[in-house]
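Have a look at the structure below before the remarks.
As you look at this complex, bear in mind that one protein chain is not there, while each of the others sits in place.
Up next is subunit A:
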Amino acid sequence: MAFDKVLKNVINKCLKQPKLLRCLSTHFKHDIEDHVGSKIKWTSTLDFVSPDCFSPIPTYRVLDSRGNILNKFEEPAIENATLEKMYKDMILVNTMDKVLYESQRQGRISFYMTNYGEEATHMGSAAALDLNDLVYGQYREVGVLIWRGFTLSEIMNQCYGNCLDPGKGKQMPIHYGSKRLNFVTISSPLATQIPQAAGSAYALKNQNRVVMCYFGEGAASEGDAHAAFNFAATLDCPVIFFCRNNGYAISTPTEDQYRGDGIAVRGPGYGITTVRVDGNDVLAVYNATKAAREFCLERSKPVLIEALTYRVGHHSTSDDSTAYRSQKEVDERIQNDNPVKKLRLYLENKNLWNEEKEKEWLHLTKRNVLEAFNAAEKILLPKWTEMFTDVYGVIPHHLRKQMNEMEKHLENYRDHYPLEKYST
């Protein structure tokens, strides 16, 4: 078990230096030979490496569940205004989620996905990035957009697919994107954005920018995740892979998703510097992301962050999660490990927040959300001809012909189409 001992030594060394990003891509200095690209150390003992040879990758925390700092050296120096914005944006996301979820239930928008329980992963990571950094998301990261300045109107316009939606109503609700905010438009196919993020990072190398790529632990099972980790490592791409491990992929619990030590343990296998953080601790997420960003820029290499959290809400408006998990499990999480509550306690300890501010902000956000929602609902949908634009840079001949055919058809059958909802 000599090999195992060496590994344990390295792990212990890393553990003793919590500031250090966990780096399991170990470098042995003695008795090591090179063999066609592999480092080898001979042994005459037949020992299989089992998952039990390694202790679990520890989860980095800054705050305890009551919002107290565990180690004062780990407390990030974040300005008060920024801390307050983190909290306010979390509440904003919650309020917006509530309104949009309900409006879907009333049939006013076709679909919605809430962000309950994962607010700290959004705000902690977004705050540690530069606005110039390019972000690729999965779909449950609206807080990152809000942090960057995406307005409530922009959110509502996309969910309604009205005239003001830059996506021109072509995608389902919550598939946001913003060129202005360097947030690449979301698409439904899972994990496809991960190798794309690596490609973008390669193209943006040496421009003092990193690429941030979010995905869930379920998406990490896709082949594209494997492709991305390996490409990013071999091609030295300054990209942060940020995995939101919230315990479920729709109804599938993690024990049906993987049998290794989560997603983090895969990082070192690809030669990627990796860290696991408490995803309900906004300060831990912030510290990890900030350090990862610096690492990416300095070394032009990827970093993997696995943020452990819990999906408090249903998967989407098309899902009833009580069919596969107990309400008790959810309630316990909300009660005991709540990222919003944790930050609030921290802010209250610092005298940055109180009940009065809470009430005032709740009132204000609710009003703003409803205003934006009602305004978006009244705006006409884009003209039907927009259906044919942006397939290509320029509408090709054959497509123009199909558009003209539709135009003629509408002249004769216009009463059978909901034209009144669309611009002319």
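Note that a residue touches a chain if its C-beta (ideal position, glycine included) is under 8 Å from a C-beta of that chain, and two chains touch if they have at least 3 such contacts; residues count from 1.
Keep this in mind: contacts and distances are computed from a predicted model.
Hidden chain, UniProt protein name from the list "Probable cytosolic iron-sulfur protein assembly protein Ciao1", "Trafficking protein particle complex subunit", "Ribonuclease P protein subunit p14" or "2-oxoisovalerate dehydrogenase subunit beta, mitochondrial": "2-oxoisovalerate dehydrogenase subunit beta, mitochondrial". The residue from A:Val62, A:Leu100, A:Ala120 or A:Leu134 that touches the chain not shown here is A:Leu134. The chain that is not drawn here is touched, among residues A:Gly143, A:Pro195, A:Gly218 or A:Gly247, by A:Pro195.
In the complete complex, the residue from A:Trp147, A:Phe231, A:Tyr248 or A:Phe373 that touches the missing chain is A:Phe231.
In the full complex, subunit A contacts the hidden chain through residues 134, 136, 165-168, 170-171, 175, 177-179, 184-185, 187, 189, 192, 194-204, 211, 223-224, 226-228, 230-231, 234-235, 389-394, 396-399.
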